[in-house]
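The structure appears below as structure tokens.
Presenting chain A:
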Amino acid sequence: MTRLLDIRNLTLRFTGKRTVHALNNVSLAMEQGETLALLGESGSGKSVTLKALLGLLPPKRTQIEGQMTVNGIDVLSLSGRALQKYRGGEVSMVFQEPALALDPVYTIGHQIAESVMRHKGVSRAEAMSTALDMLDRVRIPSANRRLHNYPHELSGGMRQRVMIALALACRPRLLLADEPTTALDATVQIQILLLLRELQKEFGMGVIFVTHDIGVAVEISERVAVMYAGQIVEEGTTREIIKEARHPYTQGLLAANLHDVARGARLNAIPGAPPSLEVKPDACSFAPRCPLAHADCLKGLPPMVHPAPRRRVACVCAERMAAE
Partner candidate 1 sequence: MLSYFLRRLILVLPVAFGVSVICFLLVQIAPGDPLTAIMPVDATAEEQAAMRAAYGLDKPLPVQYAIWIGNLAQGDMGRSIATGRPVAQEVFGAVQNSLLLAVSAAVIAFPLGIFLGFLAGYFRDTTLDKVVTALSITGVSVPNYWLGIVLVIIFSVNLGWLPSMGAGPGGSQDWAWDWLHMRHLVLPAVTLAVVPIGIVARTVRALAGDILTMDFVTALYAKGMSRADVLRHVARNAAATALSVMGLQLGYLLGGSILIETVFNWPGSGFLLSNAIFQRDLPLLQGTILVLALFFVAMNLIVDVAQAAIDPRIKRS
Partner candidate 2 sequence: EGTLRIGMTAADIPLTTGQTDQGGEGMRFMGYTVYDSLIEWDLTSADKPSMLIPGLATDWSVDPEDQTKWTFTLREGVTFHDGSPFNAENVVWNLDKLLVEGSEQYDPRQAAQGKSRIPAIASYSVVDDLTVEIVTKEPDATLPYQLAWILMSSKANWEALGKDWEQVAMAPSGTGPWKLETFVPRERAEMVPFADYWDESRIPQLDKLVLIPLPEPNARAAALMSGQVDWIEAPAPDTIPAMEGNGFVISSNAYPHNWTWHLSRVEGSPWNDIRVRKAANLAIDREGMAPLLGGLMVPAKGFLPPSSQWFGEPEFDISYDLETAKALMTEAGFGPENHLQVKALISPSGSGQMLPLPMNEFLQQSLAEIWIDVEFMVVEWNQMINLWRAGAADPSVEGAMSINFTYFIQDPFTGLIRHLDCNLIAPNGTNWGHYCDPEMQDLFARIKTTFDPAEQDAVMRETHEKYVDDALFLMVTHDVAPRALSPKVKGFVQAQNWYQNFSSITME
């Protein structure tokens, strides 16, 4: 069976007024039906990775190097019809702000049906019934009526369900979810997470779930990849990451979650702020904020250590630990 996703040495740069080295040598692989959480702070390149996968970045201002294949399809070579078929058909996406990602002047039924018609070439009536079916599957109450609602007539949680219904309507092999629950209440968030989990099993698709909340990652994913400054600094199963995070950044994030920090105790905060990506990093980007940093860290890019199969850490210390 082909791998669902294989990203190799993806380097992505925005040019224009300011140059942004958004992704630097990112490699990522997923097997069919896996759920991967992409974890990282704001600006670390999570959304860019997803958009690159769908070819949604402004072509003129984006320079991409490397390789991306999804289900054996070379994404970077796609264009025209093939690209349209791939988008939404093979890979689809759920956005962070459903209020902005849905067209305000079309009913949600129309918006789902439109996508179905395009990919499945079915009649409008058939597409509408698919849409209805999808709304049912994402547990929208009285879906029949909701079909004819406009996005603004729904609550945030409902909109996100619609977004999911829309993304899944054409049975993609890979679902990209860009912080789909950040804007939602905790009670609604957990509903959506469970729904996604369920649908993922049912449809057997792969999911990349972007978040900056470790708790959410734990709830949704089997595997976690941690991003920092356009690089993947650590990857492993969720359990590995939670139980034995190797990278100081991942450790910092775990601590900052405050899950079982004693009340009033001093927090082990990561000092400082993430680097600007105006220059291509030639040393460990996290070193300036790292409590363990030493001279070696600034000498060059940290080595990728593989402590276990499909587990990796990009840190000098991890290497040392592994060596010890």
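Behind the choice of candidates: all candidates are chains of the complex that A comes from, given by their letters.
The rule is simple: a residue touches a chain if its C-beta (ideal position, glycine included) is under 8 Å from a C-beta of that chain, and two chains touch if they have at least 3 such contacts; residues count from 1.
Given the structure is predicted, the values throughout are model-derived calculations rather than measurements.
Peer 1: All of these sit in the same complex as chain A, but only one touches it there. Which of 1 or 2 is it?
Peer 2: 1
Peer 1: Provide the residue numbers of chain A that touch candidate 1 in the complex, in ascending order.
Peer 2: 51, 54, 56, 84-89, 92-93, 95, 97, 100-106, 114-115, 118-119, 150, 152-153, 166-167, 170
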